[in-house]
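Heads up, one of the protein chains got dropped from this complex, but the rest are sitting where they should.
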Amino acid sequence: MLDRLYEWYQIAHAAPSDETITKRQASVTNLVETLTSEDSYDLLTACTAAAVTGFESGFAQDSPLVQAAVKAIREHQPAFPQDLSENALELRALCSVTLGEIISKRDDDDALPCASLLVAALPMQPEANGRHLQRVLDELYAAACTRLENTARTRRRRRGGSVDKLANIDVPADVAAFWGQLQPLLKSCLDELQDDAAADREELEILWWLYAGYSRTAKKPIRDLKPGEAALRCGTELANLVMIPATDSARQMVRRAVEEGRGEAGQSEIPVEGIIQQWTAKMLELLAPNEGSEAWLPDQYPALLPLSWLCRRLRESRNKSACATEFESRTGVSAKHSSSAGDWGVQVFNERVAQRFYKDLLEE
Amino acid sequence: MRTGSSVLLVGGPDAGKTNFLCRIWLSINEGTSILRANGLPEDLEYLEEGSARLLAGEFAPHTPSDVHSRNIIPVKYEEGDEHFTGKLVVPDCSGEIWLRIYEKREWSEQWEELISEECGCLIFVRADSDQIVAPLDWISCAKLFGVPTGTPPEVEEVAPTQVVLVDWLQCLRDAFTDRVGGAFRPRVGIVVSAWDLVPEDQQERDPEEYLATNFPMFQQFLEANTVQFDFATFGVSVVGGDLKSQPNFRDTYLSGKPLESGFVVYRVNDTICRSSDLTVPLVWAMGLTNLRGMTR
Partner (left out) sequence: MSNGKCEKDDCTVAETGTCLLHAEPSACPHFRSESDRVEDDEGTAEEPSEKVADEPTPSATRSFHSGSVLGTQDAAKIMRATYAHLIGILGAINVGKTCFLSSLYLLATHGDLRPRFLFAGSLTLRGFEERARRLRKWEGGVLPNKLADHTIRADPRSPALLHLRLQYIQHASRRVDLLLTDLPGEWTSELVDRADTAGRLAFLRRADGIIVVIDGPLLAAPETGHLELHRAKILLQRLSDNVGVDRTTPLVLLLSKCDLLDMQAPQRAQELHEYASSQGYAVDLVLAAAFSTKPTEIASGTGVLETVEIILDKSVSLPSPQASPTVAATRLFQQLDG
């Protein structure tokens, strides 16, 4: 989002000079390079967390991201203060622009997991302490949604074309040469068919799931479930069915599935502290599964996947009230934050999709 | 284990810094306080000059504006698990120097080199001092704004005391952030000196209440900046009365035990404590106690 650098930087400077903007452009370029050249995804994830919640809590002075960000600025402005108490918001602006640039401009898949985290985290965050800061977050969110949707649609585009090439192949006399020509075309053809079939299968599975209105994990019709339980089960069930990144239409399907047959009652808002009362211990595994012993992302950055963090915490401690109180201090989201059951379902869906992105990254 | 500690005494003219310093020197040297001497300072001239006055039944005179005394006192402290043996640096200077810092917006190497993790501060304001400048009141301000442009102002350009106090704290915060880091919370004790001059019904109350009544903006600053500083408030009377104007007090003081005179008042949780050990604010500013252990 270098094209939005001036407006976004105004959160930290009322009237940044051309010289300052030029220096920060260079800093963003440096930081993009640093974040995307690392083997592990840790720095990019930390950058995402910093953009969402800021550096005021959860980041120590000597943390790798703080050091990388300060270095990126100091390479072009040596007098820049390095103490977090003096530069936290400016670093946040830098990280936001950097993240926006990676999400909107880079073609590689580095952008997708952090875009997925932004989509999961930002809707639940309380309104920012300042309209210009809120604008930055809104624009970042829009950029993340756009990137995910574009990628989702591209992945599901039915290709074809290789079959025609196969039909028009010139058959040489030499078998080996013929096979050399045929094999890649065959492979390409079969790959396309496989991808198309996967996309078709996704559609069929989802549509059947939606049509049936039946929860596979509860083994009951969805309409018979309490709203909070429906949100958790529908969000996770559909998130486990889709190819990632998911299309926005999949989110609408979650909402429909949760709200179907509930009438106006389905629209009433439920606070966090209310929805967890409808979740049993067994259900919590749906969003806080036992997947390996690696450090779990929500534990590192609770604000990015707040409901996931909450489910894991509830599994560890059965004291729901205490967890609700801790939820607020760890994620920045109030325990009284309310949404309709459908919206909770979408939030669960977004978080489970983001978890799948990260699980795939670890497996790579 | 650290072997050095410094405590800055901050305050304007007539704030009571020198009398406090000399009084605690007497306690430290006599061994009647929790902080004890561990030998004699090499240079005692400044401390002895003030102490001599106190022992003769007089307050130390106004510190000349060119005086800046470093005062290095070897001390030891043992209480529970907390031990300290080392040098305590307590610089003293005239209040005018601190006012000059407010006016000129700068300070010298002498102050700069003291700012470290081992540095605490005591900020002094004397009850009932004629040097205290009240804030502008609504009526005076309204008159100023009602006056036609060009008419000379009726009030002088003298900064109210509470404005200067807040400003000092902001400057100290700047210096600590730069030299030690933004996460460091320096200990800053607010000392209301001449506590014996506070109305009697208020003397057994929390000194912070005195600040809230007389310096409301300053008190709110303290309340709002507990993340940036570690504050405590003390009411101190170095000799327990007024040697100058309280009838018969001087005679009583001289015929008694001057080295046991004086007291300090402070709050621990909901309890107002009173101690005859005047080094309590100093020991707290040095980081050796959290006051909870000093409820006697």
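Quick notes on this structure:
Should a chain be cited, it is by its letter among A and B, assigned in written order, with residues numbered from 1 in that chain.
Rule of thumb we're sticking to: a contact is a pair of C-beta atoms (placed from the backbone, for glycine too) under 8 Å apart; a residue touches a chain by one contact, two chains touch by 3 or more.
A quick note: this is a predicted structure, and the numbers were derived from the prediction, not measured.
Checked against the hidden chain, the listed residues B:Q219, B:T233 or B:S275 yield one contact partner: B:Q219. Only one of B:L40, B:C141, B:A183 or B:L254 touches the chain withheld from this view, namely B:C141. Those residues of subunit A that touch the chain absent from the view are 10-15, 56, 77-81, 85-90, 127-135, 138-139, 142, 145-146, 149-150, 152-154, 156-158, 203, 206-207, 247-249, 251-253, 255.
With the whole complex as reference, residues 101-102, 104-109, 111-112, 135-136, 138-139, 141-142, 144-147, 149, 153, 155, 157, 159-160, 162-163, 166-167, 170-171, 174-175, 178, 212, 216-217, 219-221, 223-225 of subunit B touch the missing chain.
Note that in this section only the chains that are shown with their structure count from here on.
Chain centres here are Cα averages; for subunit A and subunit B they lie 55 Å apart. On the subunit A side of its complex with subunit B, the touching residues are 61, 83-86. The touching residues of subunit B, when paired with subunit A in their complex, are 177-178, 181-183.
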